[in-house]
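Taking it in order: structure first as structure tokens, then the write-up.
Take a look at chain A:
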Amino acid sequence: MTREELVAYIGSHFEGKLTEMETGKFDPWFEVKAEDLVEVCQKLHDDENLKFDFLCDLAGNDTRERFEVSYKLVSLTLKHRLDLRVALDYEGAEIESVQHIWAGANWHEREVWELYGINIKNHDNLTRFLLHDEWDEGFPMRKDWDGKDFVRLPEI
Partner candidate 1 sequence: MALRTEEFQVNMGPHHPATHGVCRMVLTMDGEKVIKIEPVIGYLHRAIEKICENRTYPQCLPLMDRFEYVTSMATNQVFSMAAEKLAEIEVPERAEYLRVIMVELNRIASHLIFYGVTAMDLGAYTPFLYGLRERELILDLFEETCGQRLTYNYIRIGGVSKDILPGFDKKAHAALDTIEQKLEDYEGLLNENPIWLVRTKGVGVLPAEVAIQYGVSGPSLRASGVDYDIRRDDPYSVYHKFDWEVPTRQNGDTFDRYIQRLDEIRVSIKILRQAIDGLPEGDIKAKVKPKFKPKEGEVYNRIESARGEMGCHLVSDGTVKPVRVKLRGSSYNNLQAIPAFATNCMIADLVAIFATMDIILPECDR
Partner candidate 2 sequence: MIIAAGELYPIFEWAKELLTGLGLPEVWQHLIIYGALAAILFGTLSVFALFLVWWERKIAAHIQQRFGPMRVGWHGWYQTIMDAVKLLQKEDIRVAIRDKAVFFWAPVLCFVAAFLAYVVMPFGEGLIVADLNIGILYIMAVTTFTVIALLMAGWGSHNKYALLGGMRSAAQVVSYEVPMAVSLLAIVVFTGSLSMQDIVNSQSGYIWNWFIFKVPFGPIAFITYTIAAVAEANRVPFDIPEAESELVAGYNVEYSGMKFAMFFLAEFINLFTVSAIATTVFFGGWNGPLLPSWVWFLLKTFGIVLLMMLFRWTYPRLRVDQLMKFAWKFLVPVTFANLILAGIIKYYGWYW
């Protein structure tokens, strides 16, 4: 499916749950609400014409106003690509796990939980694995984080 067909197909099949975003100049980017996430992902994975069976990457982001979690999907059979983004409030950020759809999401979600402090619901193994065992300085990837070993380089 070409990009335009894909956007049109998604526009007509997802009842407005996915909104296309301006930033998607290369692959189509869609925004989805946190509560619709699992349902949408399941449909993206199962739909005969979409078949997004491969989760490339799952990344968290802190924009200083809100958290964003983005999912980059590829269909290995139909060779098309799609990026999803979920925006979360700063307070009590929580997201549903998608690891029952793509098993590879497991570690990525763990990482998001560990470095951003975004809680992952229904995750089977939320334990620390990147930071060292005695870590007690909070969530280092947040923008307002300031650890003792972290020197902010001057603005240019």
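Throughout what follows, a contact is a pair of C-beta atoms (placed from the backbone, for glycine too) under 8 Å apart; a residue touches a chain by one contact, two chains touch by 3 or more; residues count from 1.
Selection rule, in plain terms: all candidates are chains of the complex that A comes from, given by their letters.
Keep in mind the model is a prediction, meaning the values are calculated, not measured.
Chemist: Which one touches chain A in this complex, out of 1 or 2?
Modeler: Contact with chain A is made by candidate 1.
Chemist: Which chain A residues qualify as touching candidate 1 in the complex?
Modeler: Those residues of chain A that touch candidate 1 are 23, 25-27, 29, 53-57, 59-63, 70, 72, 76, 79, 81, 83, 102-104, 106-108, 129-132, 140-141, 143, 150, 152-153, 156.
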